[in-house]
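To start, I am sharing the structure in question, which I have written as structure tokens.
All protein chains of the complex are present and in place, except for one that has been dropped.
Think of it as A, B and C in the order they're written, each chain with its own count starting at 1.
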Amino acid sequence: MSDLFVHGGARSDGRDDAMIRSHRTHSLWFAYLLHRLSGLGLAIFLPAHFYVLSLALTQPERLDGFLHWFEQPIVKFAEFGLVFLLAVHIFGGLRIMALEWLPWSANQKTLAASAVAGAFLISTTFFLQAI
Amino acid sequence: MLDIRLYMLQRITALIMAPLTLGHIAVMIYAVQDGLTAAEILDRTQGSVMWFLFYGTFVIAVSVHAAIGLRVIVAETLKLGGYALNALTWGLCLIFLFMGVRAVMAVTML
Amino acid sequence: MDVSVWRGDDQTGGFEHFEVPAQESQTILDVVSWIQQNQDPTLSYRYACRVGMCGSCAMMVNGVPRWTCRTHVKKVLNGNKLEVAPLRNLPVIKDLATDMDTFFDKWIAAEGMHHPTKSRDEPIEPINPAGAERMEANAGIECINCSVCYAACDTVTGNSDYLGPAALQRAWTVYNDAKDADKQVVLDAVSGAGGCHNCHSQGSCTLHCPNDLNPMNAIAGLKRASATSFFKRRR
Partner (left out) sequence: MPLKSDIERHDTDILILGTGGAGMFAALHAQQTAPAGTKITIAVKGLIGKCGCTRMVQGGYNVALGGGDTVERHFMDTINGGKWLPNQDMAWKLCEQAVVRIRELENEVGCFFDRNPDGSLHQKAFAGQTADRTVHKGDLTGIEIINRLMEQVLSRPVEKLQEHRAVGLIPTKDGTALAGVLFIDMRTGKFRFVRAKTVMMGTGGGPTMYKYNTPSGDKTMDGLAMALRVGLPLRDMEMVQFHPTGLLAGEHTKMTGTVLEEGLRGAGGQLLNGSENRFMFDYDERGERATRDVVSRGIYAEMRKNNTSENGGVFISMAHLGPDNVRKKFSGMVKRCADSGFDLAGGLVEVVPTAHYFMGGVVVDADTHTAMEGLYVAGEDAGGAHGSNRLGGNGVANSTVYGGVAGDVMGKDIRKMGALRDPDEDVLSAEIERAQRPLSQKLGNVQQLRHGLQEAMWEDVGVMRTETGMARGIKRVAEIKTELLETGVSNDNLAFNLTWHDWLNMASLCDVSEVIAKAGIARENSRGAHFREDFPESGSMESSYFTVARQSGDNIDVTREPVQFTIVKPGETILPDHEPETLVGAK
């Protein structure tokens, strides 16, 4: 079984709840963490995104202002991050649903990795397009 | 926390969103190629039933999906449960829905 | 060897240090026993079979849940250090001994027991050992209920209602048992607020199971079966 996992070495960190504890240092757990963080990030970003868009209804000028602001590199980078999150989350989510509903396959690790890779590919494309 | 009803809701909404978000990203990649202006976006979307349904579906799905997702995270990390947790889930869902619907209306109506 | 051992109960406690002589063939359980027999007679821990069959001796060893009677010191020694603590996710009775009742209550709550279709007066049912259903049932059958997977799972940590990997794996076995009468009862039992749908596929259960079992896979099976039945019943 263990060939399924990229596994960190044994580490001593006691019964406190340190974030990365020895029993967690493997790829599937990181995939889980990534999925959770990306989901959380999206959930925080989404209302902001909606807010900005709804400005179109009330104050179109301000929306334009926002969109100019989006030209800033730092904001570009943030946008890249968000698309990255979305992509990571989608592919992660598809991986989870495949795992749950399709007959279980022995290359979970590969799937997890390719999900992240795919996410990177897409977001980088987006990023390059944007500048 | 997550019984089969909530689970199915979360998975089904995820399945609905997957093509929508991928489509959205694709459009954005195309759109941002030469700068993004309010006019451009609105041009494309306003008055379009198709875009209204596209984003409308997304908003409903994401409200349900994210509310359930946050519910799980809150329950597991803050050990919240029972009535408060249900209230939070509904609250989040309604906030997402409200803001989402406003945004969709803004970009697709008139 | 420099061995830190958790002392205390659920409320209070801390690590105590012991210097334990290294031996050629030595398991973590041997280390713990040596301390109790030679250094501190009040140290509490639990074991029975000493050969990996009873699942009584699991502890956290250098932060990882393990069966201690079959974990060779050499395999886990970190430099010259060992740290031994009670299993996570279970209440501590004293020192290294945990109260496993919740683990077993959940096993039963998941309907992890046989629901008979026949009595002792009837002949034994012929079953093809190579059939797909039977293979699936067999996959998890050698679980020794050691609770290592339960200790490894962070969903259990976060959600005290969560039935956990071992109980759910057992439910999956029961579900696939051709002899079992009540598959829907099993699905219903694992579809509630603490059911299989809470699993985030963290995979720590499968990684750490000392018997190379795959509860993550079993749980996925339950999700699949319950989703199918969910649609069927709606119709």
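Quick note on the criterion: contacts are C-beta pairs under 8 Å (C-beta built on N, C-alpha and C of every residue); 3 or more make two chains touch, one makes a residue touch a chain.
Just so we're clear, the structure is a prediction, and the values are computed from it rather than from any experiment.
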item	value
Partner chains on view for the chain not depicted	C
Sites on chain C contacted by the missing partner chain, in the whole complex	23-27, 29-30, 33-34, 36-38, 41-56, 69-72, 74, 93-95, 97, 100-101, 104, 107-108, 112-130, 137-138, 141-145, 170, 174, 177, 179-180
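Everything that follows uses one rule, which is that only the chains that are shown with their structure count from here on.
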item	value
Chain pair with the higher count of C-beta pairs in contact (B-C, A-B)	A-B
Chain A-chain C separation of Cα centroids, rounded to whole Å	31
Separation of mean Cα positions, chain B and chain A [Å, integer]	16
Whole-Å separation of chain centres (CA-atom averages), chain B against chain C	38
Two or more partner chains touched - positions in chain B	11
For chain A, residues that touch 2 or more chains besides their own	36, 100
Complex contacts: residues of chain C adjacent to chain A	6, 15, 60-65, 76, 78, 81, 83, 85, 88, 151-152, 154, 200-204, 206-209, 212, 214, 216-217, 220-221, 223-224, 227
List of chain A residues in touch with chain C within their complex	1-2, 4-5, 7, 10-15, 21-24, 26, 28-29, 32, 35-36, 96, 99-101, 104, 108
Footprint of chain B on chain C - complex, ascending	155, 157-159, 161-162, 191-195, 197-198, 223, 226-227, 230
